[in-house]
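Every protein chain but one is kept in place in this view of the complex.
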Amino acid sequence: MIIQLTNSITEEQKVNLFERLNKNKFAINEVNTQLEKYLVCIGKSEIDIREIGHLPGIKDVHIVSDSYKLVSKKWKVKDTSIDLGNNVFIGKDVPSIMAGPCSVEGESQIDKIIAHLNQQNIKILRGGVFKPRSSPYAFRGLGIDGLKMMYEKCKPHNIKIITEVMQVSQIEEMLPYVDVFQVGARNSQNFNLLDALGEIDKPVLLKRGVSGTIEELLSSAEYVFSKGNEKLILCERGIRTFETAYRNTFDINAIQVLKEKTHLPVIADPSHGVGIRSFVPKLALSALLSGADGIIYEVHEKPEEALSDGQQTLNFMESALLVEKIKLLYRSFNFN
Amino acid sequence: MIIQLTNSITEEQKVNLFERLNKNKFAINEVNTQLEKYLVCIGKSEIDIREIGHLPGIKDVHIVSDSYKLVSKKWKVKDTSIDLGNNVFIGKDVPSIMAGPCSVEGESQIDKIIAHLNQQNIKILRGGVFKPRSSPYAFRGLGIDGLKMMYEKCKPHNIKIITEVMQVSQIEEMLPYVDVFQVGARNSQNFNLLDALGEIDKPVLLKRGVSGTIEELLSSAEYVFSKGNEKLILCERGIRTFETAYRNTFDINAIQVLKEKTHLPVIADPSHGVGIRSFVPKLALSALLSGADGIIYEVHEKPEEALSDGQQTLNFMESALLVEKIKLLYRSFNFN
Amino acid sequence: MIIQLTNSITEEQKVNLFERLNKNKFAINEVNTQLEKYLVCIGKSEIDIREIGHLPGIKDVHIVSDSYKLVSKKWKVKDTSIDLGNNVFIGKDVPSIMAGPCSVEGESQIDKIIAHLNQQNIKILRGGVFKPRSSPYAFRGLGIDGLKMMYEKCKPHNIKIITEVMQVSQIEEMLPYVDVFQVGARNSQNFNLLDALGEIDKPVLLKRGVSGTIEELLSSAEYVFSKGNEKLILCERGIRTFETAYRNTFDINAIQVLKEKTHLPVIADPSHGVGIRSFVPKLALSALLSGADGIIYEVHEKPEEALSDGQQTLNFMESALLVEKIKLLYRSFNFN
Partner (left out) sequence: MIIQLTNSITEEQKVNLFERLNKNKFAINEVNTQLEKYLVCIGKSEIDIREIGHLPGIKDVHIVSDSYKLVSKKWKVKDTSIDLGNNVFIGKDVPSIMAGPCSVEGESQIDKIIAHLNQQNIKILRGGVFKPRSSPYAFRGLGIDGLKMMYEKCKPHNIKIITEVMQVSQIEEMLPYVDVFQVGARNSQNFNLLDALGEIDKPVLLKRGVSGTIEELLSSAEYVFSKGNEKLILCERGIRTFETAYRNTFDINAIQVLKEKTHLPVIADPSHGVGIRSFVPKLALSALLSGADGIIYEVHEKPEEALSDGQQTLNFMESALLVEKIKLLYRSFNFN
């Protein structure tokens, strides 16, 4: 059960409410986000929500049968939209496009990418500076300096930055330079990282784990939300199966399932979702047609020279063509 | 290596050619289809195909590095189109739509379905009469009588029939009444059935195995082709993964991979691909956008009363809406 | 619900019983096996089995909640043992060992294998004559002549033969020469083949499908049993997962799960279960320690020259050592 409190609830009203809930043996989790105050009550006993709903200080009450609560569409029916400022949104009627290199490599690379984004009217740059790599001997990214450099270059163009955070201790130094913190597939159940991201006021994009279920992804989102951060975006990026003809099996079904189960925006990552450059554009379009609120993909001036992920990275012409097709799709096709 | 022979090749020319190939220790597989004569030569030794290409009686020669040969796009670059007669094709510019109930249940059901298909201008009826069921105690279909009944009703409307064949001994009795033989996911590596279907002159649609790789699907197609039947269609219908939020994980990547690897038409089955009715239409559209040559889906007047698969079956209104959206997609969107 | 009838039940008693069951809207499946008479009754209505249990002509009644019925341990608590004659059993206190080549290749090969089996006191020879192969161009086995040859050589030694049957039409010609019909992983849900094997009086070993669930394996066994053949053996042979460091992921858990859910004997195939020769012996021992009733493995005089599966085939010395270790394990270790 979720109880939404009014912002003006008095201490006395709260004490009164807690007593009532304790009597029914509910475990009460107090959640104060950037926007609202909630009580998430977990318990086996049943309660008639009408008994509580009319109490002073209470705005709304709902029973939510899912194991995740605050991110469930059973709680909030209306889709959430995330505002990045400068009129850039994720989860609005127009598809959000995030594009950029797998790894930030240097100034000249970023200049060229920004020129490309500007030309295509893409408002969000993706670019990794902390890179999770299977081998300790592989290139691990430029680190915080790369991020600052990216920030300096993006700011004049009002281009927003999404980049991966790998551990709690990086959050503070990254905070001024990041518009969306990305949690990678390997950290999808790094609960301490999720807790810590719940305590900041910046949007967080959660990637589904390599073999994470849809339910696990929603539970990970609940971690962040229940610590106080409502600005959440989910991302399908392909799962691990027996098939080896491509990198990951993009779970196109997951887009529709997620959109039905949660009010959060759902983004598709076609680059990791198939891992083969020539298949990225059609996969991106299919994911949008299935209801994804946007896409995040890898683009590089010369993919064959990229320090990582070159085989799944579009060049500028391919990226421009994809943007063209997305526009065509949205212009001509009735999505509802 | 594939050697395509002229139809006018003489015995002497052939003997000469075989000698040459034997000298190079090739295992020679003679393949005579409805349309052409081929030699599929398997061997480790290398040969300069120019030495052979100019010989009398030879139309074409190619090295095909895939383990499957005749179905490979490396052999035949142009996409294959299957002609079902009465101007009905699978694998042409327009998407092929096959729709109908999971199981044929009786005359009245078929009458209503045919009326629906006519209204929507759908030319191919799917309907099972031999049903593979996990439990021996479940409804196994009406059998050959159901097929004959379906045939009598479809014939006046020039509606084509696709239905599943489960074993070799059924082929002969089904032959007069079937336009496309469907091989189900569970029989995807029933090699005797594939051999037998290679010896008839009717199109065959092969479904991917529940956990079959893309390469295994192509190898199964090679079985049919190499026994003499070129009229082949492949079908992606979802694979088995760890995710339990839906029935099968539709492998949207497989559509593009298959279209790149083979010249055969590729069809999508969104009904089994997700297994939840409300998600079928968008999945169908996404598969078409990814390059599928058509879709096969389940439709029933009253899905909730269907003898099998009701939970994934569209009703007539949903089916009509889907057809409308497919038209819109093709009208407005540039697929190439 | 399963009702076991006495063999002396009269027609009148049966009619009376059927009326009673029909009144409760049960679908009745009459099952007459080599040994017993059963009614498998499927229905939603509840019935007090005491009302039926005392009726004349009835030997036993049980509610079985599993989807499979006759093969369930809820029906028959005592483990089943299969008698192959000449004091050879599968599913008795001693472990059953079945060994031999992947494919029968010729007389001399079989002579040597038989000498090896005799030396090791192994009573069951495995050897394929109909080989399911992914590619139509691969070696498909010696066929029925290979089987006859194997039979002629085994008979004087009272060595039993287990070999794979791939289609219904092979059963009749194979019948005189086979002691156990093996159904391969790819035919694990070839329901027509299962039906047909239910109508003969020879033991059948069912391999689990490449991605078959434990429940599906039990349902496939129910097919054979419900058609009249109680002589059934199940076989775990590894499943398909994301791991590529070996051929299949041997599901050691499945051994214990199967032994808990069914009264049928459970055999392990360590050769396919890992696919790498050096790992076969320890895997065989582990499966036995987990409760498998026996093992089936591949052995060849010169594995490196075998026409198929050489990489997972033991040579004679390795096989002899394995048998030694099995004896040691059983002698010294208390299994209960």
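Observations on the structure shown:
Which chain is which? They are A, B and C, in the order written, and residues in each are numbered from 1.
The rule is simple: a residue touches a chain if its C-beta (ideal position, glycine included) is under 8 Å from a C-beta of that chain, and two chains touch if they have at least 3 such contacts.
Model, not experiment: these values are computed from the prediction.
One of A:Ser8, A:Asn87, A:Ser108 or A:Ser169 touches the chain omitted from the figure, and that residue is A:Ser169. One chain of the complex is left out; on subunit A, the residues touching it are 27, 29, 40, 42, 67-69, 132-137, 166-169, 186-187, 189-193, 195, 209-211, 215-216, 219, 222-223, 226-227, 240.
Contact residues of subunit C toward the unshown chain are 211, 213-215, 239, 241-246, 249-254, 256-257, 260, 273-274, 278-279, 282-283, 285-287, 289-291, 325, 328-329, 331-334. Taking the whole complex into account, subunit B touches the unshown chain at residues 211, 240-242, 244.
In this section, only the chains that are shown with their structure count from here on.
If you tally contacting C-beta pairs for each pair of chains, A-B comes out on top.
Distance from subunit B peaks, on a Cα-centroid basis, for A.
A summary of chain positions shows that the Cα centroid lying nearest the centre of all protein Cα atoms is that of chain B. Inter-chain spacing, taken between the CA centroids of subunit B and subunit C, is 33 Å. Per-chain CA centroids place subunit A at a distance of 39 Å from subunit B.
Averaging C-alpha coordinates per chain places the centre of subunit A 50 Å away from that of subunit C.
Residue positions of subunit C with contacts to 2 or more other chains are 211, 240.
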